[in-house]
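Everything below concerns the one structure shown next.
Every protein chain but one is kept in place in this view of the complex.
Now for subunit A:
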Amino acid sequence: MKQSSVVDLLLLLLTIAVLATPAFSDLVLSKVERRIDVTSQFARVTKTLKVVNPGSESVSEFMLIFPKFLGNNLAYLSVKTKRPVANLSVKKADPKGIPDSISVYSVGLPKTLSKGDTLTLEVVATFTNVLQPFPEKITQGEIHLVMLQESSQYLSPYTVESQSLSIKLPNARIESYSKLENTKLQGSELKYGPYKNLSPFSYSPIVVHFESKAAFSVAEKLVREIEVSHWGNVQVTEHYNVVHRGAQLKGEFSRLDFQARPNPRGASAFRHLLARLPPRAHSIYYRDDIGNISTSEMQSDSKKTELLIEPRFPLFGGWKTFFTIGYGLPLSDFLFASEGKRFVNISFGSPMIDLVTEKLIVQVVLPEGSKDISVTTPFAVKQSREIKYSHLDIAGRPVVVLEKDNVVLDHNQHIQVYYKFSNINLLSEPLMLISGFFVLFITCIIYTRADFSISKSSPTYLAKLQWDEVLATLQEVQSIIQKCLAAHDKLEASLRDLSRTGDIQTCKAARKSTDSLLKDLSKELKPLQGFLQSSPSASHISPKVEELVVKEKELQEKLMAKHTTVVEGYEKKSSGRDIENRIASQQQKIIALRQEIEDLLEFIDEI
């Protein structure tokens, strides 16, 4: 037995004996039924109290007391009345005259109890750390035994007329239990009582020593980050520091024994943790400091998503691990609007079943630009504010930090975070990205267009400028030649039309327009040629250009000659064959010239 708890108990008994004048009203509990469920790692106590006020004074307050060693481990306490169903407010009280070894909670009654009134209270209390492993260290093969200390009599500041206690033990070995009068063990249920007419502050300690197969998984610290994105996602990231709080492993861990079939040894370890996530959870991941953990399974249906995760190694007593799970939830399931405000309505506690959290920190990250933030929680939590920077944030996102110690499954109730957010803020990040790229492209454009040379008079710079000019001129020459060639083609086309329709007039008109066009073009060509000749850096190109122009002229002449011949032939109404024979030689020359011109053009193109 733990030394401290023994001292606690002795102290408690002593003070109860010493307690002289009760500072409490004269209520009487006509019937008390207590059920303690210790099938899991915590003790869940359900009490039904029938309260009668026999005195003359009306009472509006009811006191619940626990011995300190239980009170310190009280994780959750709720008091309800059955008719009408209502939750009663509970707060920790510190009345005078009560010794330190007792924790007192005061319950505000729904209506004052006047003389003779009765009221039935349903009390649910969850205690963590009350199942003490005993022995404290076991080997791999041994079974896990724990010990529960309680009182067979209900500790109360009021007189109890009738009471009973039943303890629900796991369906396994029971090593020993305190045998008092009226003690019965039925299967896995241990019963004490009923006991009648007990004076206030009656206390009779009992100890139950039994095997527990429950996972003693405790999160020493759990940080839940709930990030709300108005783009349609609520991202939940949970960082767990899990430890096995059962009896510590001593000696070897043998993998062979652990894996042995049919009798594996290592019953005290747990391998899995089950998380019950909200429905439609997606993009689930499970990792730790050093990477992804591949041992997890997921099942989902319309009601829930179940995630079974297996830590990297089985957890024996005293072993620790750290991991992170994360999942996305559809925003529409959790974000609502009321009275011009939006609110996130999301579960407070961890989705892990059978996990006790010693320190829970919930961080609700709201979108950048949220204002007027307020929080409502069903129970008291410590609140603070932070700023978090995420991708593309400038001002940072406001974070509501909620902290609570000793959290159990009963705390999985919804909290509401209210805030104001304008939809225009949604656009700020895409706009930032767009403007970023815009600036990038603009700088590129400016860089390629602008002239950044330092010395504007250096010979290389001048040469470069000149060369650019030469290239530009060349480009112009090329385009003009191309135009000429196009004009030639038009001429050829007109000839073809002529052979088809025999319309000499249109053909002549085409000739005329082409003539004038070609004249204009050759006029344009003149200054360019002159420039190329004068420019020193174009010295190796200008002969080619010269040649090109000469060839083009020649081609023009030949084409004109051919045109004239054909038109004349038609005017003379010569036979087609005759005309063809006449132009055959010209035709060959034209093709050859054309080829040469194209070669030259290609050559210039490659400069």
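In the analysis below, a contact is a pair of C-beta atoms (placed from the backbone, for glycine too) under 8 Å apart; a residue touches a chain by one contact, two chains touch by 3 or more; residues count from 1.
What we mean here is this: contacts and distances are computed from a predicted model.
Among "Neuronal-specific septin-3", "Glutamyl-tRNA(Gln) amidotransferase subunit A, mitochondrial", "dolichyl-diphosphooligosaccharide--protein glycotransferase" or "AP-3 complex subunit beta", find the name that the UniProt record gives to the complex chain excluded from display.
"dolichyl-diphosphooligosaccharide--protein glycotransferase"
Taking the full complex into account, find the residue in A:255, A:371, A:420 or A:512 that is in contact with the omitted chain.
Residue touching the chain left out of view: A:255.
Using the touch definition up top, pick the residue from A:134, A:322, A:461 or A:531 that touches the left-out chain.
Reading the full complex, the residue touching the unseen chain is A:322.
Just to verify: which one of A:333, A:410, A:469 or A:492 makes contact with the chain not shown?
A:492
Per the definition of touch given earlier, which of A:89, A:199, A:443 or A:475 contacts the omitted chain?
A:475
If the missing chain were put back, which residues of subunit A would it touch?
251-256, 259, 288-295, 312-313, 318-322, 389-394, 475, 482, 486, 489, 492-493, 496, 580-581, 584, 587-589, 591-592, 595-596, 599, 605
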